[in-house]
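Removed from the display is one protein chain of the complex; every other protein chain stays in position.
The block that comes next holds chain A.
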Amino acid sequence: MVSITTEPIDMNAAYQHVSTDAAGAITFFFGTVRDNTQNRPVERLEYEAYDRMALAKMQEIADEAGQRWDVRKYAIIHRKGNLAIGDIAVLIAVATPHRADAFDACRYIIDTLKQQVPIWKKEIFEDGQVWVDAHP
């Protein structure tokens, strides 16, 4: 399943979703809100998504991962809106029969999501705000 939510990401629900007797391995990746960027303190993040396209791209990435590795179940969940330090911004969960596929598919999904999925984050500092990676 792929989803975009304004609610806190429920890792237990994601675990229930990917849990399957056919899997000998489940990997989870959590992208979390860090309290600084290059030592500049970050107060919070704001995420914005082009929901329709973002969901379609997330599904394409999941389908591609399923072509490359023996993925039995997966969850890709991205949060949007206002996030505080320590919040989970993105969760990737992959269940496969053996661990190598679980690690590789999970890595592929998060790396490709960061390159292709139309979601944007703004870092809010004490004295300003920056859309991440917008400028050279």
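Basically, a residue touches a chain if its C-beta (ideal position, glycine included) is under 8 Å from a C-beta of that chain, and two chains touch if they have at least 3 such contacts; residues count from 1.
Following the convention adopted for this analysis, contacts and distances are computed from a predicted model.
**Q** Just to verify: the chain that's not displayed, which of "Glutamine amidotransferase family protein", "Molybdopterin synthase sulfur carrier subunit", "Maltose/maltodextrin transport system permease protein" or "Nucleoside ABC transporter membrane protein" does UniProt list as its protein name?
**A** "Molybdopterin synthase sulfur carrier subunit"
**Q** One chain is left out of this view; which of A:A22, A:M53 or A:A100 touches it in the full complex?
**A** Answering carefully, the residue with contact to the hidden chain is A:M53.
**Q** Take the complete complex as the reference. Which residues in chain A touch the chain that isn't displayed?
**A** 31, 47-50, 52-54, 56, 78, 89-90, 110, 113-122, 131-136
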